[in-house]
Structure formats: structure tokens, C-alpha cells
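Worksheet: one structure, shown below.
Of the protein chains in this complex, all but one are displayed in their positions.
Note that the chains are named A and B in the order they appear, and that numbering of residues resets to 1 at the start of each chain.
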Amino acid sequence: MGTFTLYMQYIVNGITLGAIYSLIALGYTMVYGILKFINFAHGDVLMVGAFVGLLVYEALAGAAEPGMWTIFCFFIAMVISMAFCAFLGMFIERVAYKPLRNANRLAPLLSAIGVSFILSNGAAWIFGTTSRRFPYPFENEPIHIGGVTITPHQILVIIVSVAMMVLLAFFVNKTRMGKAMRATSLDQPTSMLMGINVNRVISLTFAIGSALAAVGGMLAAFDFRVYPSMGTMTGLKAFVAAVIGGIGNIQGAMIGGVLLGILEAVGAPLLHIPNGMRDTVAFAVLIIILLVKPDGILGKNEREKV
Amino acid sequence: MLNFFQLILIYAGVYAIMAIGQNCITGYTGMLSLCHAGFFCVGSYATAIICKVLGFSFWLSLPVAAIISGVIGFLIGVPTLRLKGDYLCIATLGLGEIIRNVATNLNPVGISQIPRVELFGYVFMSRNKWAFIILIWAFVLIFYLLFQRLLHSRIGRAMTAVREDEVAAASNGIDVTKYKIVSFVLGAAVGGIAGCFQTAYTLTVSPASYTFMVSVMVLCTVVLGGMGNGKAVILGAVIIQFISYFPQLTGLTNVIPAQAKQMIFGLILVVMMVWRPQGILGRDKFRYGCEKKRLFGKKKEGAV
Partner (left out) sequence: MRILETQNLTREFGGVIAVNDVSFKVEQGLVTGLIGPNGAGKTTLFNQITGMDKPTSGKVIFDGKDITGLPAWKISRLGIARTFQNIRLYKDLTAVENVMLGLHFKVGTDPFRNRFVQAIKSYMFANSENMDMYGMAMEWLAFFDISNSAQEYARNLPYGTQRELEIARALAAEPKLLFLDEPAAGMNPAETAHLMSVIEKIRSLGVSVVLIEHDMKLVMNICDQITVLNFGMKIAEGTPNSIKSNKDVIEAYLGREEI
């Protein structure tokens, strides 16, 4: 295989990976945009999403041969998992973050770490710590296009993520609720005075972010398997993606995710970094971004008003 | 039973030292750092390598561990602490994992049979737990006094100012970034020293024991007792270790799953933040100008 096609292959893999990061990064970025804090529990919501998806899928599809029925089951599982996580996200917000809205800066962060710990250990308690494989709902026969291999699951990942992002973009830019959401992220007190129900907007933000994380979790499950601590590293990388794009910026999260995916997939072989150290690449990228352009690609320079 | 109480006291001491470091970072300066496990790991390995591989005394490993942890803290602190916001906690979360990864890659099985600590000819044997309790709690006391003094000095007050309001601090001529870095490095160094004591007691190190859970436990210790309050943090360490060893203490190890205590730590964080963010004991209000009296009061306590 030529070097060019090899790198094309890496880029294709990177885009798939990046699409997943983007979905998860959206949750971080939306919450940060509105509440200005990092929702540490987001990575664990992703894990819950993957588990719920897996359980529903297994219950529905059972040992059925991959085909139309299993693909249908997969989407049903996805919808149920999204709904479950949306409620979970809203519940977490109500219980652990809402009482802290006027507390100091550290309080919600600490609370979020607590929630993250409860979720991941709760999952370990219920499901055990062994990792499970998410069965492919279809024959995963690779397709070759001019030397580059694409698996159907990669196509699924890309289609689902693009669909989700288009839906989100439509929602945020074209609907009344989306407008309320943007207004709230710009200026919370003023939006409140304009008659926007800020509590509802925040709940909705958590619901949407968590639902997207559920999708991200299920898609990530094909590659990374499903286990209680799967959210930590994936969540961390998605956060890096959000920072790359400019935290608080929705388009930024989408671009940042794909960019990080490509950097990770291309950077590791290019710099001869062993597979085990690939996570370090994402982290190094974070440090470099923080040093060079802390506001990210699309972020605006936010200064505290004196 | 007594055995477990002694064990709790030893680990409470180790965690109290760590928590004093975390308190300097989170309680004094208001920064959220999530890699105390990493510094703990660095300290443990420093002792292991210095005593076992290089054959020097345990006492040498204390400053070495402090310096290495401090330098790592400095290197991670400089790029992240210049920035506003909460980048530090993400960077430190990553750092903790990386330190553990590096340790796992370089030394997957750990180091065991580390020589025992010796002081003026007395050898600290693992079965003589009281000796360890005295050793570790002596250091807890030393660090408590050192950091209490720091808090109530000009430097510590400036750190508190940074926690309260960075803009106002800058307007008072306080170099915010410098104080953040100093605080972070000091906290990291103390975390490293706690690792030395851990190794001194267990005589083995294994990379698997420095997980994110350790960092969260330390954080929990500080939050439970009361951020910024030295005594409270030590109390927190005792409570957290008690919870941690509760199953063994009551002989219910088969009934209570291992995850239960970790869920309790998570719950503690949420519940404390929502209901009592200042911790069990709350902030201690230091009355300047009454120092003479306080000093006298302390002496009296010591006499009893």
C-alpha cells in the first residue's frame, strides 16, 4: 500500500473517531456555554448510554442473525438510550448542579466529580468491571475504495453523527427554544428578564447534551467495548476536542472533534507513537492548544468584566 | 479489631499529609487539582528506588520525592495556571493518568522488598504498628504546623486573596499566577512526601494502586473536613479512612461490595457541596492581633 493511501486510510479512521468525539464534545461545550463549568459527569453519562443501548439491543435482537431486524433494533436501542440519558442528565442537573448555581466556582466542579464517581462505580457494581463487546447489527464486511478500506460500522458512525449534528444545528439556529438557548448562553440575567425560562433552557441543554453522549457512547462501544470506566478517557478526549474548537462554541466542538480524531489517527503513526501512548497525543494537543491559542479555533476571547 | 484501628490510623496519617497538600492547592488558593494520586505515585517510587535500587536511606527520599513532585507540578502548572477558568483540573486529570501510565509501562510489576526505615538505630517493623503511627502522625503534626503558619503568613494570605477574587488580588499588587504556581508546587511536593510514608509502611509499590480514586479520596477528605481549614482536613482524613475500612472493621466484606465505598465518596462530594460547602468544621477565622493568646492556649493543649 502506498504512503498516500495509507494516510488516506488513517484520515478515514480519524474522521470516524472524530465524529464520535464531536458528539460527546457537544455536551461539554453546550453546558460550558450556559453554566460556565466543566461537566465532569458527562463522560460517565456516555458510559451509561452505552450500557443501556447494549442491554436494550441484546434484549431485542437476542441471537438474531445480522440483518434488517438487527439494524432496526439498533436504532430502537439508540432512541431508548438517548431518552434514558436525557432524563438522567436532567436529573443530575436538578439534584447536583442546580442548588449550586450561585455558589462559588469550585462547588459545581466538585459536585460533578462526585456524580461521575457515583455513576462509574454504580455501573461497576451492577454490571461488573469486565468489558463487553457491542455486537455489530450488520455484517461488518469491509468495503474497498481505491485501496482505502471503510467498514459499514464506520459508515454508520459517520451517518449517525452527521444526522445528529444537522438536527442540533437546526434546533439551535431555527427554533424558538434554540434561540432561547443561545440567548441564555450570552447573558443569563437578561434572558431571564426577557421572559425566557432559564431553568427550562438549562434542563433542556443537559437533556440534549446527554442524549448526544448516549449516541456517542453507543457508537464508541463498537471500537472501545463497553465497561464502567470507558467514559473517563473518551470523555477527557472529547473535552480536549471541545477546547480545540473553542469551548462554548457548538460549531467549534464539531470541528474540534474531527480534528482531534484525525490528529490522533495520523499523528500516532507519523510520530511512531506506540498504540498504548495514543491517549498521550490527545493530552499533548491539549497542552499545546492551551499554550498557543487557549480560546480554541472558533472561541472568542472572554474576559471577566471588571 | 485493634489491628484495623491501627491500620486506619496509619492510612489516615498518610492521607492527612496528602490532604494537607491538596488543601494548600484547593483550600487556600481555590484551584481544583485532580492528580494527587500522581504525586503520591512519584513519592512512592522515589522511596522505592532510592532505598532499594540506590541503597540510600529513607530520609534522603523525602526531599527527593518532594523536589521531583514539585518539579512535575511546576511543569504542568506553568502552562495551565496562566489561564483563567478550570483548565487546571482537566490538565491534572490527564497528568494523573499519564504518571500512572508511565509507571505501568516502565515497571508493570512494581517494586517489592524495600528496605525498612531506620531512625537512630531503631528499625520500623511492619508488625509494630504503633511505631509507624507515631512516625507518621509526627509528620502530620509537622506539616500541619508548617502549613498553618503558611496560611497565616503574608504568602498564605495572598493565596487566599487569589481564591477569593483574582482581579482584586491583582489590584493589590499580588502576582496571581506566581502565587498559584507556588501553591500548586507546594501541594504537589507534600503529596510526594505522603507517598514516601506509604512505601515505608507497605514496603512495596505497584503502579495499579495510584488510580484516579486516590485523587478523589484526597479531594473528598478536604471537602468533607472543610476547605482551607487544617484541623478539619485531618479530621476528614480519619473519617474517610474509617469509611474506607468499615467493611473490614465490621467483617462485612462479603456483604458490602467494593464499589460501595467509592460511591459513598462520590455522594459525600455532592452532598457536602449542596448542603455544607464549608465542610464539617467550616473555615477557621483567624484573629490577627490575638496571636500571643493563641500561642499560650496551644501550649496548654500540648501539656494535657
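Simple rule for what comes next: a contact is a pair of C-beta atoms (placed from the backbone, for glycine too) under 8 Å apart; a residue touches a chain by one contact, two chains touch by 3 or more.
Since the structure is predicted, the reported quantities are computational estimates derived from the model, not experimental observations.
> In the whole complex, not just what's shown, which of B:A138, B:V167 or B:A258 touches the removed chain?
B:V167
> Using the touch rule from the top, list residues of subunit B that touch the missing partner.
Those residues of subunit B that touch the unshown chain are 149-150, 152-155, 157-158, 160-161, 164-165, 167-176, 283, 285-289, 291.
Operating definition for what follows: only the chains that are shown with their structure count from here on.
> I'd like the Å distance between the centres of subunit A and subunit B, where a centre is the mean of that chain's Cα atoms.
Here the centre of subunit B sits 33 Å away from the centre of subunit A.
> Can you list the subunit B residues touching subunit A in their complex?
Residue positions touching the partner: 26, 30, 32, 34, 79-80, 83-87, 89-91, 93-94, 97-98, 101, 105, 167, 212-213, 216, 219, 223, 227, 257, 259-260, 262-263, 265-274, 277.
> Residues of subunit A touching subunit B in their complex?
So the residues of subunit A touching subunit B come out as 36-38, 95-96, 99-100, 103-111, 113-119, 121-122, 124-125, 232-233, 236, 239-240, 243, 276-277, 279-280, 283, 286-287, 290-291, 294, 304, 306.
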